[in-house]
Structure formats: C-alpha cells, structure tokens
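This part shows chain A:
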Amino acid sequence: MGNSLNAWSEALVGFHLLGLPLGLIILAAIPLVFIALYSLTYGVYGERKISAFMQDRLGPMEVGKWGILQTIADILKLIQKEDILPTSADRFLFVIGPGILFVGSFMAYAVLPFSPAFIGASLNVGLYYAIGIVAIEVVGILAAGWGSNNKWSLYGAVRSVAQIVSYEIPAALALLCGAMMAGTLDMQQINVLQSGSYGFAHFYLFHSPIAWLPFLIYFIASLAEVNRAPFDIPEAESELVAGYFTEYSGMKFAVIFLAEYGSMFMVSAIISVVFLGGWNSPLPNLGSLALNTWTNGPVWGAFWMIMKGFFFIFVQMWLRWTLPRLRVDQLMYLCWKVLTPFAFVSFVLTAIWEIYLP
Partner candidate 1 sequence: MQELDTVGQGSVRVTRKSDKLVILEKDLATEQMVLAMGPQHPSTHGVLKLECLTDGEVITEAIPCLGYLHRCFEKCCENVDYPAIVPYTDRLDYLSGMNSEFAYAMAVEKLLDLEIPRRVEFIRVLVAELNRIASHLVAIGTYGIDLGAFTPFLFCFRDREIILGLLEWASGARMLYNYIWIGGLANDVPTDFSKRVREFVNYFRPKTVELQNLLTGNEIFLKRTYGIGIMPAEVAINYGWSGPMRRGSGVKWDLRRNDPYSIYPELDFNVAVPDGKNSVIGDCLSRHLVRALEMEESLKIIEQCLDKMPSSEGFNSRSAIPKRIRPKAGEVYSRAENPRGELGFYIESDGKSTKPVRCKARSSCFVNLSAMKDLSKGQLIPDLVAIIGSIDIVLGEVDR
Partner candidate 2 sequence: MEEGKAVSQSVQESAAAYRVIQEQFGAAVSAFDANETMPFFEVVATGRWVEIALFMRDHAKLKFNSMACLTGADYPAENKVGIICNFESLALLGHKVAVKLKCDRTGGSLPSLSCLWHTANWHEREVFDLFGITFTGHPDLRRILCPDDWEGHPLLKDYKVQQSYHGIKVPY
C-alpha cells in the first residue's frame, strides 16, 4: 500500500500534459485544497462534533448525513447576511481589521512544508518568518477592537494585544530551542534533518532529554497566541460578550472566525514541524518490515503533516471544552513568571546539550 502510494505520487510528478508539469501542480494543490476545505469548513464542523461528543450530545445532525454539510449551510447563511456597519464605528479600521487578521493567519502557511515536494516558499528564515508574521494578527485585532467603538471590543482588543505580545516571547524562545537543535531556520530543512529509518526516534522531541520542555512551553504559548481556551480572555464570552468582534456580523464575522481556525492549524503545524518531524512518518523500519520507507513520500508527507496538525487541533479543542478560563492577571502571571523563565532555562540547557554532548 505504502509503496504503491509512493509509486503513484512519483508517477504523478512525472505526469506531463502538453509539456506542462500538471502532475506536480496536482500534488501541490493537495495541501492548498486541504487548507481551504479544512479551515473554511471542517475545522468548525470538527469543533462542534468533538465538543458535542464530550458533552453527551450529538452536535449538528440535520444538514446532510451526520450534519456534514452544516458548515456549508452556515457559510451560505453568513454570506447572505446583511453587512452591518455600526454608525459610530471607525469605518476604515472596522473593515480592515478582519482582513488583516485573516491575512496574518494565512500568511504563515506559505512556509509550512506540507510534504517533501510541497512548500509554498522555502525561505531560509522560514521559522523566523512564521513567528514574525503571526504578530500581524495583533494589528488586526486592535484595529477591529478599536474601530468597533464599543467598550467591550476595546477591552477585548487591549487584552488580546497584551496577551499575544507577551506570549510571543516564550513561544519564540521555545521555537529557538528547536532551531538550535536543527541548526537552521529553514522549515523544510528542519524536516529533512528529522528523517531517518527509525521514524519517531529522530524527532526533535526525543532529540535531547529536555526537548519536551520547549515543546510543552510552545504548546501552551500557542494556545494563548491563537486565543484558545483556557486563554480565550480576549473574547471571553461570559465577560466581554464576544471581545473584539462583538460588533461584527455576517461575512466579516465569518472571516474572523475562519482566521481563528486558520491560526489553530498554523500553530499546530509549526509545533509538528519543529518538534514532531513534520511530514516524516513516525513509523520505524523494523528489519524487513520497512514501515518507514513505505510510509514516506510526497503524498504520505502531506498525510502525516495534516494528521499531526489535526492531532494538536484535537488537543486544543479537548482543552477548550474541559478547562475554565484564566483571569487576566493569572494569564500574565503564567506568561512572565512561569513560561518565560522556563523558556530561558530550556534555551540554556538546549544550548549546553548541543555544544557539549553529541
């Protein structure tokens, strides 16, 4: 099966139609189609279904079999909705806010290596770019919150900016540990360095005895960066109504919503790339049972990458539907007094490990 899939993908790469490398385009389109499908529809659907099963419910069941078309129906509804612009809102900021948010969240997809054959832009500073571009979201959130001219939105925006800016520090430090282990900032290169016939044993999570620390720090910080529970205080629906997007409706609301799901996959993909081998198969070669070799390749790569991303998204959802929300000051406490010092510690320890040990 694995071999045939590889053969199939290789055949696809070699497929030319009228001199055009059509097969390569199809291969490259797989992740793109996935992004569109996932973040536009099935992220939301998955969240609703997963939360439903955690809460002894069924979730959406009416539209299509098992409610599978629910999100499409929702999107159709949102598109039809009147686009309301509050009279006292700052028109420019109000309109541009969701746009910046959306762009910021999807720009990082450019450097995500979906498979050995596909990466949007193989930057040699890919990781740096990914950390940096996320910060653009802050501008969008602030624009949306300020432009709404609503006190709840303002609270949400201020909280969000404080939170994202703070949590970027431990997040970046944790990723830096990964970059140190790899010795490169190129996302594709980081993946290549983690391949090997022993599968998961080559992943950076198992590279050194302290690698789990930056992994954990980045995971926690990434929850805060994408405003997911228990760090969803910028939108804290029981406190701030809906935070910075209180005044949004219709498609603008949908754009903010989709940007959130886009960011969720983005941080999940980054953590998979840096610590869990990205598109590498976690299965090891066991003697003649060459599981690793069989399950690697361009299509398999996309499969593993997406599966790892899904796994982290699932954990994010699981946490969201289990934990209550932290308070603002507790959130800041966690960032500055717990995560940041530990991030420094893991940074130093990783450096020592890299220099003095194998």
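Assume contacts are C-beta pairs under 8 Å (C-beta built on N, C-alpha and C of every residue); 3 or more make two chains touch, one makes a residue touch a chain; residues count from 1.
Quick note on selection: all candidates are chains of the complex that A comes from, given by their letters.
Just so it is clear, the structure is predicted and the values come from calculations on it, not from any experiment.
Colleague: Any copy counts here: identify which of 1 or 2 touches chain A within this complex.
Modeller: 1
Colleague: Give the list of chain A residues in touch with candidate 1 in this complex.
Modeller: Touch list, chain A to candidate 1: 51, 54-57, 151, 155, 229-230, 232-233, 236-241, 321-330.
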